[in-house]
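The structure follows.
Excluded from the complex is one protein chain; the other protein chains are retained at their positions.
Order of writing sets the chain letters: A, B and C. Residues in each chain are counted from 1.
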Amino acid sequence: MSTELKTNGQAPALKAKDFATDQDVRWCPGCGDYSILKQVQSVMAELGLNKDEVVVISGIGCSSRFPYYMETYGMHSIHGRAPAFASGLKLSNPDLSVWMITGDGDGFSIGGNHLLHVLRRNLDINLLVFNNQIYGLTKGQYSPTSEVNKKTKSTPMGSLDHPINPGAFAMGADASFVARSMDRDPKHLKSMLHRANAHRGTSFVEIYQNCNIFNDGAFFAFTEKASKPDNCLFLEHGQPLVFGTERNKGIRLKDLRPQVVEIGQDEGSVSDLWIHDEKDVFKASMLARFFDDPREAGTLPRPFGVMYAVDRPTYNDQLFDQLDEAVTKMGEGDLDALIAGSRTWTID
Amino acid sequence: MSTELKTNGQAPALKAKDFATDQDVRWCPGCGDYSILKQVQSVMAELGLNKDEVVVISGIGCSSRFPYYMETYGMHSIHGRAPAFASGLKLSNPDLSVWMITGDGDGFSIGGNHLLHVLRRNLDINLLVFNNQIYGLTKGQYSPTSEVNKKTKSTPMGSLDHPINPGAFAMGADASFVARSMDRDPKHLKSMLHRANAHRGTSFVEIYQNCNIFNDGAFFAFTEKASKPDNCLFLEHGQPLVFGTERNKGIRLKDLRPQVVEIGQDEGSVSDLWIHDEKDVFKASMLARFFDDPREAGTLPRPFGVMYAVDRPTYNDQLFDQLDEAVTKMGEGDLDALIAGSRTWTID
Amino acid sequence: MSEAKTLLEDVTIKFAGDSGDGMQLTGGLFTNNTALTGSDLSTFPDFPAEIRAPAGTLPGVSGFQIHFGSTEIFTPGDHFDVLVAMNSAALKSNLSRLKEGGTIIVNTDGFDKKNLRLAKYEDGANPLEDGSLDGYEVYEMAITKMTRECLAESDLGMKEKDRCKNMFVLGFLYWRYDRNMQETLDWLASKFGKKPSVLTANESVLKAGYHYGETTETFSSQFEIQAAPLAKGTYRGIMGNEALVMGLVAAGQKSGLPIFYGSYPITPASDILHGLAAHKNFGVKTFQAEDEIAAVCAAIGASYGGNIGVTGTSGPGLALKAEAVGLAMILEIPLVICNVQRGGPSTGLPTKTEQSDLLQAMYGRNGESPVPVIAAASPSDCFHVAIEACRLAVQHMTPVVLLSDGYIANGMEPWRFPKAADIEPIEVNFAPPGDGEAPFLPYLRDENHVRAWAKPGTAGLAHRIGGLEKEANTGNVSYDPANHEYMTKIRQAKVDKIAEFVPEQEIETGASSGKVLVLGWGSTYGVIQSVVRNLVAQGESVSHAHLRYLNPFPKNLEAVMGQFEKVLVPEINNGQLSKLIREKYLLNVYQYNKIQGVPIAKSELEHAIRDIL
Partner (left out) sequence: MSEAKTLLEDVTIKFAGDSGDGMQLTGGLFTNNTALTGSDLSTFPDFPAEIRAPAGTLPGVSGFQIHFGSTEIFTPGDHFDVLVAMNSAALKSNLSRLKEGGTIIVNTDGFDKKNLRLAKYEDGANPLEDGSLDGYEVYEMAITKMTRECLAESDLGMKEKDRCKNMFVLGFLYWRYDRNMQETLDWLASKFGKKPSVLTANESVLKAGYHYGETTETFSSQFEIQAAPLAKGTYRGIMGNEALVMGLVAAGQKSGLPIFYGSYPITPASDILHGLAAHKNFGVKTFQAEDEIAAVCAAIGASYGGNIGVTGTSGPGLALKAEAVGLAMILEIPLVICNVQRGGPSTGLPTKTEQSDLLQAMYGRNGESPVPVIAAASPSDCFHVAIEACRLAVQHMTPVVLLSDGYIANGMEPWRFPKAADIEPIEVNFAPPGDGEAPFLPYLRDENHVRAWAKPGTAGLAHRIGGLEKEANTGNVSYDPANHEYMTKIRQAKVDKIAEFVPEQEIETGASSGKVLVLGWGSTYGVIQSVVRNLVAQGESVSHAHLRYLNPFPKNLEAVMGQFEKVLVPEINNGQLSKLIREKYLLNVYQYNKIQGVPIAKSELEHAIRDIL
């Protein structure tokens, strides 16, 4: 466990609990949000962040209540628009550590477009999507990540919409950092939060989160001990894609299609396996498409970890560069000169 | 040329010009929109469509003036929302042939979210995106598909935003049909329109369109005779990826990365080439990422044609199935029974 | 067991407990049972804020209020006679609204240390012990314990057993109000038929509660409330959103057109989506869109295609729909926008009620963009208003805003429901196929300034519509100055003309002239009725008129108001109808405004009226 991890060799100035507010946490008992809150608070402590320089911005939803529980600056904004608030904030003061929280409804339904644009612009923001495949706050309608044929209050005969695959969406939006984690694996979640924070650019972290009231067990195949090893593919940069209780299964490409092989069996040699390269956009695009239903047989496992991470210039750096460049080129703005313009005349 | 193609062995009932309205076409002389209009009108004639059953729905933009020039039903709606209007319309009457027109601004900027959702829902709509990499109607600001560092009225020091790759976006949205064509290849464009119409589901066709006023030549590398063969990869299902003036270049995968090879040279044998399979989501996801800048050396060519096409149920079919199923299960709705509900009492 | 039954005219009971205590169910069952006695009644649930707070805490309290009696009942009551408190938090948060000397039925098992702490009682303080309930009639019952004991033999788990404790309270109240439990037993049987041990458990606890009342010596009296003098007929209980759903379904049936409902979930409008989604066998199509904008646009698309396009939302959602409603307005296409108002501004008080979207409905769009606005006065009225909104939309080719609010949406009242056959059909005239000769003129108008509804798919009518200003008749894009003025004025005239197609304003209660006219709209209906009736009975010169049509106003409204010395406008906002009346009639109305996210209380309104009498 990395709870005591120290970022710069010094003891962290603040403890996880220093990042907790005095407000009662109002999620349902058992909600996956609690674990995420806890990990975020510890990671902030581990990172030695100063709470006055952290801002947590969210939209609307159960997940979006998050800022109220963080003893930092925070804004609980309006539904779906958190990426825009976060962008403006970051551009007003790039020194702030901006964390954005959204849900699968807030982020992919009403807010899908803003998510798309913040990802391609690559502002330096840590963006956490709590995916519970349901609208929690409005009491249980299906969400854009819900599986087809989901029976909810608004779809008593089953939902018709093909779900969004968040990883594929983020890759399609040319995100510079795409990762997946889960509420029920605190260690993994924390390591993803560390990675997200370290990445300069928009860090997209999808977090599977159990809504035990309206969609209990949606991710149990991935989060529960018995099924987890066979369904989860934990990614490590430079390492072969291996999974399974005995770590005896691997992924390789055959005829350009990914395939599960038994290591040591007939055709399965570790050296033939797909080596994870988080900088390879082609591989990452394919990885993001590992999205099979774990309840079906012969399926590909679901990747967790960093699927993609590349450096590209952030919008905020570039904007501030332009501001500097403008002064270099044109000199500090002269208000009198601006007002007068280039053509004046005098009446006397 | 397939101008005289007959869909069902009978002479088309209407001619292309029957699909033209009496309104003056108001695009700038030389605008790429003219060619697209012409191809759409001819294809409708070729398909033997009845103009009373065709509806053309658009948002706002130069491209979105399209409906005014089509002698069919049409709606010039509001900016970015055409997918939603088209969805409602299709669900009101699934027998209509619904064509949606949008621009790179209308579709990917303000309308990105609706595009995402109509694609994943897969309503049976033909969706044409006129991509000119600029806002034409508002006189030349950069758009979400503009290249980085574009100098426009709104970005005198160059734009900062990483552009959207429409194909990758559509794949990320799990579109069931993703194709690319261009205004200056009428034959190819027409064949794509035929394919789009034949596809049941949302057919996403990106069309490179020259805005000769605000972004002249944006696609000349792909559309002009001299550079076209080397920069365009025309896809054919089941055929190897071959291009070049002499059709002497091909694409193969090496270590999971696409590579250009000279056919007949050292390592280039046609049998090693990537065979296009428009039903393969992994291949299509990679193809969509062929997005190099043709001005740079050693780049991958840009794919044109159908990158991806699979059958999956349409939202409209499924909704109407549910309506039928409801009647089968519960009987035709009985208004008196509904109003009375299950618990009544009488006062007398 | 006491023999004497005390006759009461009306009673208000508040059931309060933790979100997990089943108070809504208890309240609902008690309500249904009450209705069978012939009492008139009105109920209102009082949910906790959206997220379930931890059990036992103040934000976790869920309540259900019922007011019933042998007179006509118009509101769920300001204060209650009886408070059922299942735990400490429930007591703490409701005590202030219990009448002086009122009755408290309390589950003592909800007052242990932990519960007291969660309810934020001072350390060591226990209201059951410290005399702070002196002056109330307190009945302490160890409900959890008695429930468990009653189920000692049951094979249910402890959690499931505890879930039955609401039945104990219900049984006890059935005894107290001298009820017949059969109907509830039947309901339990139908509900839990497939889970015999759950059924048996519920039955026995229900009976145990009843018997506890019968056998214990604690209680001095049973109470009886006689049937109210309600009109003869068959009744059901109805909630506002439910009535809205049925009204829309009825409008579909009566017009012969499919209802297309495009919506995005939002409290307190989501239940309309849920309700309609269950009625696909009426040909109702529901579409849960990606946001409010897509929802309204899809509805407009559906109306364009010849369905009745309806969208529903609450305040912030209405703001998002503004641009698209403007398009529907200039397209002149039918559209119904249901707005179930909640506390604003912004996200505001999402689970509370308010009437503060009236001005938004009127003016919340760019340009000159008039649309009719109508409002429901009570839960059952939603049914009629929904039909009326559809009628106006299709017959006048216009978007119509229908205003409801959280109070109406979730409130329940008995409803002498109509027969389907007695509901007026909605006449719809689509433009007939064209002959292909004469050009089709999509913006040609009839004598009411209404254009034809020309469905795509109709032969010979192909035409284009859009959001740019159009030439009169042809609908072609036109930048002509005079045409723009003409079109702007004719669109206004079309809406104004609707006044000729809606009933004249009537006086609900009181004389048609006098000292004070109380002019209300929307959910203040109940409280105004109740207070004004009372005052009239006391011989005061007060009358009540209630506006269902906010735009255009009924054409005789000015004349009606002119018969009174003073007009008082009570609203759950900062004076929005007052503004409209002042502007339109230059009339200096009196205002009573309450902006607390809760309905106006009778006493408050009576006070406000007496102030100017």
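Things to note:
Keep this in mind: contacts are C-beta pairs under 8 Å (C-beta built on N, C-alpha and C of every residue); 3 or more make two chains touch, one makes a residue touch a chain.
What you see is a predicted model; the values in this text were computed from it and never measured.
Although it is left out of the displayed model, the omitted chain contacts the following shown chains in the full complex: A, B, C. The chain not shown here is touched by just one of C:Ser132, C:Thr474 or C:Thr488, and that residue is C:Thr488.
Within the full complex, the residue among C:Asp134, C:Glu153 or C:Glu583 touching the omitted chain is C:Glu583.
Summarising the interface, subunit B meets the missing chain with residues 24-29, 60, 62, 65, 76, 78-80, 109-110, 112, 135-139, 141-142, 144, 153-157, 159, 213. Take subunit C: the residues that touch the chain left off the picture are 49, 314-316, 318-320, 322-323, 326-327, 329-331, 343-352, 354, 356-357, 359-360, 362-369, 466-469, 479, 481-482, 484-485, 488-489, 491-492, 573-574, 579-580, 582-583, 586-588, 594-598.
The missing chain lies against subunit A, touching residues 21, 23, 51-53, 55, 57, 60, 67-68, 70-78, 81, 83-93, 95-96, 113-114, 116-117, 319, 322-323, 325-327, 329-333, 335-336, 338-341, 343-348.
In this section, only the chains that are shown with their structure count from here on.
This structure's chain pair with the greatest number of C-beta contacts is B-C.
Distance between subunit A and subunit C, defined via averaged C-alpha coordinates, is recorded as 40 Å. Averaging Cα coordinates per chain places subunit A and subunit B 29 Å apart.
Centre-to-centre separation of subunit B and subunit C, using mean CA positions: 45 Å.
Looking at subunit A, one finds that residues 110, 112, 144, 157 touch two or more other chains. Looking at subunit C, residues 280, 290-291 sit in touch with two or more other chains.
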